[in-house]
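Take this structure first; my questions come after.
Heads up, one of the protein chains got dropped from this complex, but the rest are sitting where they should.
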Amino acid sequence: MKKALVILLSVIMVLSFTGCAKDREVLNVYNWGEYIDMEVLDMFEEETGIKVNYNTFVTNEDMYVKLSKGRVSYDVIFPSDYMIQRMIDEDMLQKINMDNVPNYFNIADVHKNLSFDPDNEYSVPYLWGTVGILYNKTMVSDTVDSWDILWNEKYSQKIFMQDSQRDSMMVALIRLGYSQNTTDQNQVNQARDLLIAQKPLVLGYLVDEVKDKMVQGEGALAVVWSGEAVAAMELNEDLAFVIPKEGSNRWVDSMVIPKNAKNVSAAEKFINFMLRDDIMVMNANETGYSITSKTAIELLDEDWRNNLVAFPTEEMMSECEFFEYNAEATVMYNKAWTEVTAN
Amino acid sequence: MKKLLKKLYIFLILLFLYAPIIVLIVYSFNASKSRAVWQGFSLTWYQQLFTDSKILSALETTFLIALIASVVATVLGTFAAMGMMKMKKKTFETVRTITYIPVLNPDIVTGVSLMMLFAFIGIELGFVSMLLAHITFCTPYVIISVLPKLYQLDMSVYEAAQDLGAKPFYALRKTIIPQLMPGIVTGFLLSFTLSVDDFVISYFTTGGHVENLSMIVFSMARKGVNPKINAVSALLFVTVMILLLIVNKRELSSKKHAAKNKDTLLNREKQIIKYRRNEGK
Partner (left out) sequence: MSKRRFAFPYLIWMTIFIVVPLFLIFFYAFTDNASGKTLFTLEHVKAIFQPLYLKVIGRSFYMSLIATLVCFVMGYPAAMILASKDFSQKNTMLILIVLPMWMNFLLRTYSWLSLLENEGLINRFLVSIGLGQVQLMYNNFAVILGMVYNFLPFMILPIYSVLVKIDKSVVEAAKDLGANGARVFLRIIFPLSMPGVVSGITMTFMPALSTFVISRLLSGGKITLIGNIIEQQFTITGDWGLGSALSLLLMVLIFISMIFINKYGDESVGAGGLL
């Protein structure tokens, strides 16, 4: 009886081990939460026979810590602009051989040669967007066109902020009239104090769940990324989105291959696959974010293409900037954000 | 009247403990994703659950880790306890105190300290690191379960076996291990269930590749209510119920154990409380 149990156990263990180590080629992908049409992964597996091991992170910062301190190895990651700059600075990324990514040709020129990767060596743009205020028209009587409204006591306990340090700091810095990339300790401190002063009015600091909460009408105002707004507005007609007039952040999330990637050729195949027009469209439709490809954009529904939330005019974005990475400033932001959350 | 009030009070406590779980299970059968409306009975979420490769692989990870960790911890811990009995008093005390550290420390401290260790010696956070962490927090429970049995050990049988020419290892297996068995089983079961249940230590000691069930629930719950989690909860709850009923029934029916083990269901919690209270003696 006991022997039988021992044999059974060892069989289970051996089976599960071999189950893990099947000979199939594996690709490890690390992406933002809710940032892909999961069907795309099945299609990729079917077309190439490569198994995709797909995992998600919540913000650039937690992704960075897992990679740098945890030494976790991935083949493709989707960081944002400033984080790419940091990872290049710290020698964490490898150059991508664009010959193996022919679809790179489809990327619109506006998304090329950006400051964080001036020669397009390390990153391939995936989706882009802006940061703004998503609000519920039935709950907000004032005009929403400025970050100021997030400090309006009328909406106390009805405001959602981002649980993402750069985004929340950006809101406060711009409201104070400073640059969102400031490296001035004094300005950072003022922004921190402004966020602390706002805290009693805030209902929650959320990331991925904001969309659901706003659709359900649990909040009146929320700082969100544009794609969340597009998706939320589709589910609830009372919602609207605005890029505040003082300016905001614009961003592009790109695909990169880390230095410690184990399967570079599969990574290149995957990146190329993600740039294919039909795949781009699927992902855009699912996530609500704006595509970086100039050819795929033609395939979107007309409504979608003319949606000013997803594709704002250059004029609407005239005050928008990218985040930039600066090592000393990052320490300041980290500290300031910890202090905001601790308060 | 007084009796009725007492019953009512216990009923209210049970209501408080069970209401959320019942609601969770009921909503796992709701056809709609929203909690706002009941759109009829459906098994959609169960269907989706069994096609969700992420949740399935998390389940596999959870049980695989629990199985390996508890087996390794049981062997490691049992031998450790036997070895400790032969130590000088001072050494013994030191080893025992250190062994208590993972039992008493808040999980978050154990978790981050192991995370720093893995970063420090350069182990990639993933399946292996998580397994090492689980073995680390399970082994002390085995040692603490086995030690008391060693105090009551009857060595004469072992010596007799050796006198009769049994090889030491054979004698050990035939005379000592059976006497320790209750402690070993307790340690194993504690390890297994604690490992299945663990979130905090796993959270800090694994990378994104490998997630256990708790981690999936955490990342899904951060996004709000998800009926698939409700379905997982319902299944887990029913499984645990059935398992415990079987174990309990078997022990109740076998006369030998009937008196001693009628509170099997309480055992784990009692053990944990006992172990945490024992330090410093």
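When the chains are written out, they are named A and B in that same order, and each has its own residue count from 1.
The criterion applied here is as follows: contacts are C-beta pairs under 8 Å (C-beta built on N, C-alpha and C of every residue); 3 or more make two chains touch, one makes a residue touch a chain.
In this text, all values refer to a predicted model and were calculated from it rather than measured experimentally.
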Residue of B:160, B:181 or B:244 touching the missing chain in the full complex: B:244
Which residue of B:43, B:98 or B:160 touches the chain not shown here: B:98
Touch residues of chain B, complete complex, unshown partner: 3, 6, 9-10, 13-14, 16-21, 23-24, 27, 34-36, 76-77, 79-87, 95, 98-99, 101-102, 104-110, 112-117, 120, 132-133, 135-136, 139, 143-144, 147-148, 151-152, 158, 162, 168, 193, 196-197, 199-200, 204, 213-214, 217-218, 221-222, 224-225, 229-230, 232-233, 236-237, 240-241, 244, 262-263, 265-266, 268-270, 273-281
Absent-chain interface as seen on chain A, which is shown: 59, 61-62, 64-66, 68-69, 157, 163, 165, 199, 202-206, 216-218, 334-335, 337-339, 341-343
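One rule holds for everything that comes next: only the chains that are shown with their structure count from here on.
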Sites on chain B touched by chain A in the complex: 34, 36, 54, 60, 64, 67-68, 71, 115, 118-119, 122-127, 207-209, 211, 219, 222-224
Residue ranges of chain A in contact with chain B within the complex: 9, 12-13, 16, 19-20, 28, 30, 33-34, 53-58, 66, 69-74, 206-209, 212-213, 216
